[in-house]
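Incomplete set of chains, arranged as in the complex.
In this document, chain identifiers A and B correspond to the written order of the chains, with residue numbering beginning at 1 in each.
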Amino acid sequence: MEGIAIMTSGGDAAGMNPAVKSAVDYARKKGLTPFLIRNGLRGMIDGDIAQAKREDVSGILHRGGTVLRSSRSKRFFEYEHRKTAYENLQKHGINKLIVIGGDGSFAALNQFYADFGVPFAGIPATIDNDIPGTDYCLGVDTALNMIRDSIDSIRDTATSFSRAFVIETMGRHCGYLAMVSALSSGAEICIVPELEYDLDAMGERLRKDVKDGRGYILAIVAEGTNMAEYLTRWIKVNLNMDARLTVLGHVQRGGSPTVRDRIMAYKFAVSAVDSLIAGNTNKIMIYKDGTMGSVDIETVNSTKVELNKDILQLCEHLSK
Amino acid sequence: MEGIAIMTSGGDAAGMNPAVKSAVDYARKKGLTPFLIRNGLRGMIDGDIAQAKREDVSGILHRGGTVLRSSRSKRFFEYEHRKTAYENLQKHGINKLIVIGGDGSFAALNQFYADFGVPFAGIPATIDNDIPGTDYCLGVDTALNMIRDSIDSIRDTATSFSRAFVIETMGRHCGYLAMVSALSSGAEICIVPELEYDLDAMGERLRKDVKDGRGYILAIVAEGTNMAEYLTRWIKVNLNMDARLTVLGHVQRGGSPTVRDRIMAYKFAVSAVDSLIAGNTNKIMIYKDGTMGSVDIETVNSTKVELNKDILQLCEHLSK
């Protein structure tokens, strides 16, 4: 009997629950004994580890967040605590790990492997879609559709007045959510870290547009630019239009996983289990050009996030 | 042929569109000729008035906001502009008005009646539910369910960590939305203008609660209290728990009208048309103790908003 443990780590993302369920079901089908680690890396140290029971993963497929809960653990940076974690795994006969999370979590498991040789497979999950090497991270599609719902609701009010709405999406270093949201909601303005903006050109374009009959304006701004409040005032002054700011906040994180996130969760989980059974370790599952695959964690660490050029190009005209 | 004009005025609220459609359809059925005034009081001055056509009100029942658009008009305070508005109505043979909006709009029409004797009926519509005399204002149920969706989404993240979420709802002077949302989402804290809060007692209660196993905390705060940011910091310090603030903003205003708002819109519209046909004027339609009725606008103006004592009492323990 070989034990395989599944955990979620870092910021939560829709799709984590279906990934957990799929990993448990598929691991069992392949003759492994699935375990669940609760509370992420902290739980690994504290021994929140138990064999997965049917009821643990029943009825979780359609729920947002992560039923395994997550955490950020400073203690895991210390060898001593990692050793405790290792001993906890040994007690249960666990010699394979699947971690669903972001690159910080992958790096932690990489160090853990260097210390104790426990093989792991990583499943990328973060709504920012900013893990190098993969076109898709779990949670992105659900986050985009949650943002869609919010913008569509704001649009109801926007069309009732002659008004501008500035909407700030999540994304500290990455404008992916903002750009895709701008395109899919037909916004007139999009401000992201990856694109230079030109307010003068923008002012000219939009004043002309309003003159030609445009009734309202939607502007999507990525959190990381810190431009949301400034832009709101700028619109009032320069376009002579009432403007309101909405910071979407944590509403973007939740929601029932979309079909795409559930299916991707399924595929990522199957890949991760298969990768471990095949004897691989330190691999991150990726989805690239429409196909599942995996890369070494070193590749992830040494690669810069490649921006989707398609999306960038389609958005360019919205920042000037 | 008698003309009846319908307009929306003030802040938008879900339910305005079904009220417009119902008023048009029912007025026509009763032998009146329905007109639509676009852009609220401003449109009345500017002559944005036209006979209602089938396509104007077709397919609007399920849409948020108001297809007639709204505005706030300073000019309407001046007699000269009101006179222009009156002349616009006369040109079309309009001698009855239905205004869907809040008490500011009702007061404007009241003055207009004093000036020119054009009878009107008011339909209360505001998500704040703070118009005196009526238990219900159009838009409230939809706003509450939009807030519900946001809180349920945030809960997904909240349950994934040991974290507090402070959520600010709309409501400048009135905590209705916040209180009902707190009750219907099972929040642990509710801060509204109508209830004194006691942070010391609250701290004691919640520290005990967390000790007993509570994993996360939801706090709902009404905009008018200006307490959202303070409470977020207070939780971090006093409950030693990570806390995040989400200001729901304009997402609350939009969304497809709920069944309740559509049905109430229907009933309010029928009442308003019937009231005008019966020769009444300056009446505000109300829903009181489960029954439709109407009151003089003077009654509305001279009455203080009566807080729903049931709701207040149910919420009391959440602010201390």
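The rule we apply is simple: a contact is a pair of C-beta atoms (placed from the backbone, for glycine too) under 8 Å apart; a residue touches a chain by one contact, two chains touch by 3 or more.
This one's a predicted model, so the numbers in the text were calculated from it and none came from an experiment.
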#### Entry: Number of identical chains in the entire complex, 2 depicted
4
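In this text, only the chains that are shown with their structure count from here on.
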### Task
Give me the rotation angle that lays the C-alpha atoms of chain A onto its copy chain B, rounded to the nearest 5 degrees.
180
### Task
Determine the centre-to-centre distance between chain A and chain B, using the mean Cα coordinates as centres, and give it in whole Å.
36
### Message
Under the definition above, what is the set of chain B residues touching chain A in their complex?
### Response
8, 12, 14, 63-66, 69-71, 146, 149-150, 152-162, 165, 244-251, 253-255
